[in-house]
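If you scroll down you'll find the structure; I have some questions about it.
One protein chain omitted, others in place.
Per-chain residue numbering starts at 1, and chain names A and B are given in the order in which the chains are listed.
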């Protein structure tokens, strides 16, 4: 499904609003949306909500032989996925431009900037190193995926092992106006994007401009100033979230996604552990089984019938009337006789349905198959079903 | 690579250059007869080939064409023999597709695409030998090829890398300097207006040094633009001599 394009009206309105330093959600130009970090029951798993944008991140690891060129370094692998849940425009398993861009940017700001010490992941030099795999799923796309993804990746990585990571923050330009943390609609009217990753020591980890904009040097420098402020805020938030989670785990309290569901919301409902009534379960089960068992005895077990050499058939329905008989019946058929036959067949069908066993179903199936060709032949000869109706009384 | 000294005490780099010095740049335009525009460029030991087709009707799915401007289609590839280790896939991996995207974005900013609505411009770039600064060599070569094809641009697009070692900014990094793990900044500049078409930086750098580093890269780009301009002028002279006779 393709994304609905933004109408010219909307576009103009948005640009006009930005010109007047107003944003759709009432933020100032340099404001971030609310960030919420929730850790799961597993280590290294978290959900980050940035406004309405939502991503899920899971870190996992395994022992692998290292790359030949770097025998003492562990391997970091980032896999960001644009789940079709996030936006109808995302197709599953397709390498879109956005996907390549996001993945490379993540790689660049988390691996190439060396904010994770890959050498400490080495177990035996040249033989075994840890491969850290970071899976990020975008669950809802409301702009600024890169920020949400990197916050999620960083939080999950720190949650997974130890906080040896730097933190990133970002900026965005819309035309000649600067906006921080754009939502999805703002992203659609943007001219370009400038992403700056920084750590809390005011060191820039990576810069990436994209989208065919013309930047001036002052703008870049101004963006980096804004980024440094935002970064310290976000770092603090992540640390707080980590501490909080650690504390709860230590105290043996409840944690995980189930606990983070907002209880006061009207769309949310929770139930406590509840026993399932099982008192008469055994009886009903026995009842049903017994009933089927008795009926099986009533029904005569059909014996295999040998029609011709090399074939064997089971069930009475198999006594084939239209292979041999057909030729004889073909011409002398009167309509009355025909309807009789149909009636009989439908009778026997009802009988068989009551008996609930496999063979019976099998027979009815075969019987039905018999009815149809006959009926069709009826239609062939004259008006089919009305005659059946008439003949019935 | 801790042992490698990128900048000696005397202020010389690994290949004997001074910090702001560029590598030797050589270029030729119109190297192919069939393409609309082409160029071959050597920046030190990095060798790049760029070919431009277009503007022509949009190929493939019609839905890609834009009603108000031309679509720029870029493909970046590296020859299998371009690196010390033989490459398995010349293009299509994550890095190459990212590079293609960046080239596309750079030239979308520089080419006057609004002159050719519902059409397409193809830019194919191939690195024949990689020795650092692949992105910048590609951009420079593609600029020359676009000029050769006669496609109007706002300005030359010049790209250059810059690194930062011991509080000094180094211009135009070679492979050894790039792979050392230090800071590396790639910048594509439209020299006359001072607009930055693309900016990309890897590895850590303190915020305060950003200005110095960008300044170094921008100076290098301006230097490059003079060389490119010289190449274009010389080429035109050659062509006009041939045609006048």
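The criterion applied here is as follows: a contact is a pair of C-beta atoms (placed from the backbone, for glycine too) under 8 Å apart; a residue touches a chain by one contact, two chains touch by 3 or more.
Everything that follows uses one rule, which is that contacts and distances are computed from a predicted model.
Just to verify: the chain that's not displayed, which of "26S proteasome complex subunit SEM1", "Translation initiation factor eIF2B subunit alpha", "Trafficking protein particle complex subunit" or "Exosome complex component RRP46" does UniProt list as its protein name?
"Exosome complex component RRP46"
Could you list, sorted by label, every displayed chain in contact with the chain left out?
By the stated touch criterion, the chain not on view contacts A.
Who touches the missing chain here, A:64, A:85 or A:98?
The single option touching the absent chain is A:85.
Which residue, A:34, A:69 or A:284, contacts the hidden chain when the whole complex is considered?
Residue touching the chain left out of view: A:284.
Which chain A residues touch the hidden chain?
Output for chain A: 1-2, 40-42, 45, 47, 52, 54, 56, 58, 60, 79, 81, 83-88, 92-93, 133, 135, 137, 139-142, 256-258, 261-262, 265-278, 281-282, 284-286, 288-289, 292.
By definition in this document, only the chains that are shown with their structure count from here on.
Taking the mean of the CA coordinates per chain, how far is chain A from chain B in Å?
Between these chains, centre-to-centre, one finds 41 Å.
For the complex, which residues does chain B have touching chain A?
Residues 94-95, 97-98, 101-102, 105-106, 108-109, 181, 185, 190, 193-208, 210-211, 214-215, 218 of chain B touch chain A in their complex.
What residues on chain A touch chain B, complex-wise?
95, 97, 100-101, 103-104, 107-108, 112-115, 166, 194, 198-199, 201-217, 220-221, 224-225, 228
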